[in-house]
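Down below is the structure, laid out as structure tokens.
One protein chain is absent from this view; the other protein chains keep their places.
Moving on, here comes chain A:
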Amino acid sequence: MEYDEIKRFREQNIHKQKDYSELNTFHDKLIKHTVEIAMQKVEEEQGKAPAPFAFFIMGSAGRSEQSIWTDQDHGIVYQGTDEEKEYFLLLGKEIANGLEIVGYPKCDGKVMASEPMWTHSVENWTAQVDMWLNEATWQSLRHFSTFFDSRVIIGETAFLDEIKKATFQHLGSDPQVYKRLIDNVDFIRKGVGIFGQLLPEQSGPMTGHIHLKTTTFFPYVNSLRLLALVNHSFSVSTAVRFNDLKDSYPFLAEYEDQFERLLEFRYLFTKEAKNYDEVHYVSLNKLSKSDKQELKQFMKSGADLFETTKSFIEKECLSW
């Protein structure tokens, strides 16, 4: 099988997925096949992989919350030293090129296994995550959050878990970082105006569209990531995090259902998007009155959830 064949398969079938959950299983399948082809190609040219490794995906892919169009966010972790890095960077490059052919645009922020920052040995990954948390700058914490939403597609799951365990240890000894992690995602773009009206884009090709990701989606995702960190949870998708954490945080129950519906809502209204730029937007023209009400409710609940999460974590951190 070649990349082109996977691309065709993708085009033929992507619109046949009946909900976001099937869609994400479909994405995983495509990514896995693509990576397997890439591995084979690199193996033919460079020989077998010099060490056991894992290829993982991050961000929305890691959380199994991808839309029809999604860009690449991935990395590699391997057992060994810097000597093996060159091989895995080559593999990362091949994977990135392959995924691009299949229909996943390369990441503007270069969060890809082809980049030295996102391919490391277990030891160096742990050191890098430590460094991110020690620096605790806006950029380093953005990297950290992206990394933390990671999930292995091919290879040893234990490598990634090992790094996450070290992360939890770090956070346990330095709970003040939680405060910085909250600050890092504290800005929520306004989606509803003073008159209770939705606030779409005012100019550009997406005029009249709501940016669903920043106005609506982020508060849920960020809240549950923060709670997962505090509770040393290895679960990655927001829905699973809801499920795992609701016993510890009963207030989550009322938002869990909202989030499930939001995922369906997003799937329904973005499945016709023609490219990655469009996929984060929902056209107000396509929404009925009740859809708009529902969207406003998603936004309101998201903001409430984030505020509640924030105060819970701040209380817990201070008590430590």
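In this section, a residue touches a chain if its C-beta (ideal position, glycine included) is under 8 Å from a C-beta of that chain, and two chains touch if they have at least 3 such contacts; residues count from 1.
By definition in this document, contacts and distances are computed from a predicted model.
> Select, from "Acyl-CoA dehydrogenase", "Yip1-like protein", "ABC-2 type transport system ATP-binding protein" or "Ammonium transporter", the UniProt-recorded name of the complex's unshown chain.
"Ammonium transporter"
> Can you tell me which of A:Thr207, A:Asn275 or A:Gln293 touches the chain that was removed from the display?
A:Thr207
> Name, in rising order, the residues on chain A that touch the hidden chain in the full complex.
So the residues of chain A touching the missing chain come out as 190-195, 197, 199, 202-208.
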